[in-house]
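Left out: one protein chain. Kept in place: all the others.
So, chain A:
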Amino acid sequence: MLGSLRRDPVWLALAVLSIALLCAFLLWPLGTMLGKSLIDSTGAADFSGYVRFFSERGYREALFNTLILGGAVTVSSMLVGGGLAIVVARCAFPLAGLVCALPFITLVVPDVVVAAAWVLILGKQGVVNMLLTPTGLQVPSLYSWWGLVFVMTLNNYVYAFVAVFVGLKSMDRNLEEAALSLGRPMSRVLSGVTLPMLLPSVFAGAMIVFTHVIGSFGVPAIIGARTPVLAVKAYNEFVSEMGGSAQMQTTMASLLVSLGAGALLFQKIVVERRQFQMESGRTPASSRISGWHAVAATSSVSLVVVMSLLPALVVVVTAFTPSIGPVLRYGSFTLDNLTHVLFQAPEPLYHSLFLATIATVAGTCFSIAAAYLIVKRRSALSHTLDVLVTLPLTVAGTVMGIALTNTFGSGWLVLTGSWVIMALAYFLRKVPTSVRAAIGPLHNLKDSIEEASMSLGVSPIKSFFKVVLPVIGPSVAAAAVLMWVTTLSELSATIVLYFGGMSTMPIEIFQQVDSDRLALACAYSLLLLLSIFVPLAVAKWKLRLKIGTIE
């Protein structure tokens, strides 16, 4: 059970501590939430919450909407992202290299900013409708299914793209050549050899997109008023605490968790079992295309890049545009919006930076220890830890928020209404990614390196700091920067957990959009973009860390 931890008191203590932390702050809240969903208003335990959920049309619809949205966005993201990946990986044409910028752009421009920007572009009073006014035409409403799918596809296609692209690039070209040499025509090779090997990557990408979409809050809350989804409905039930029922919000949150867990299980059982160990050899050469094929390829790549960059551009322009109520006067210039967010109400910026820093420092230390335990100190304990740190992936932000407030609102530890609970939520949400990031280089680090250090007279713990940490350092630092910037843009847990004095930048953006003060929303968005972009740029180009790259 303890494996090699038996003779390693320091690491054993760390393992026990990590598991205890996750039990107290992750398992217990989730358990409490599940428990509350089974208790009705009179305090009796029954399934009435679930019965009510499935018998009331409004709730049922939210579930179906969530599933339909998840399915639709997954399909469209796979088409856009997967298609792009195939074209770029196998064909050479002008500007193909632009795709390398896509992951970076997606990192810099958070979901909530993208949603706000598209409201500005395609909304009722949006730029496009303004331009169309003389013709009497109008774009179809953004506040509809197509609007939701459109914006969420733009937010998510990049995950599909990266998964498929990496899958294609890690393929050994000798496999295709072997199949060809055995007398198969190219078309049969592609469908019989290449496609089956690519399927795991395709599924992996699809699962990432699907879990993102069903858990996402910002976009459906801003433009999905007519198509309520579970995450938003649970939140609404939560804020109308007086009218709403604790049982119903926990019921919905529990259902969302089970959807996420279902997706993760599907991924683990069905997809990972089909993964092949591939000898990474030379990747298949990309063939040069020309003529109208090249024109089409180049313009579609450029289009995708432009569409991804457009929100940033719109936000920057609008931030400097004067407004009267909801009406923006493009063409004029003002610094009022920025003065407001920088000098009159700069607290959200400070709060965001403060919370992100706390969560990142704690998360990074935890991740290094957890990853080391998982990779280098295999035992039943570290295996438990491995499962526990993966768990937050299945928990949508809103759900995490609801679980935490419901648990730490009363009892022996009251955290609700303090910044601690917000930092805790960020920590829990981002830790899985950070742990994975540290696991990678640890796997590549040979055990003998550490053993060599110990044999030369350095104690196990000191050896870790002297020879292990320096080697995994760059990856861990990259993961830390990544955790910091993604935490800055976290909205879905924050919306549940923040309290009067502690709003963050994404919260401001969301609320200003909600109350039609789009210029202010853009000013905060610009602030958010900069506070993400600057550290990323420093880390990427000055410290040469690998962030926002495809591999």
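In the analysis below, a contact is a pair of C-beta atoms (placed from the backbone, for glycine too) under 8 Å apart; a residue touches a chain by one contact, two chains touch by 3 or more; residues count from 1.
Everything that follows uses one rule, which is that contacts and distances are computed from a predicted model.
S.K.: Just by its UniProt name, which of "Acyl-CoA dehydrogenase family protein", "NADH-quinone oxidoreductase subunit H", "ABC transporter ATP-binding protein" or "Methylamine utilisation protein MauE domain-containing protein" is the chain not shown in this complex?
M.R.: "ABC transporter ATP-binding protein"
S.K.: Of A:Q125, A:S290, A:S459 or A:S515, which residue touches the hidden chain?
M.R.: Only one listed residue reaches the unshown chain, and that is A:S459.
S.K.: What chain A residues would touch the chain not displayed?
M.R.: 7, 446, 448-449, 451-460, 463, 467, 470-471
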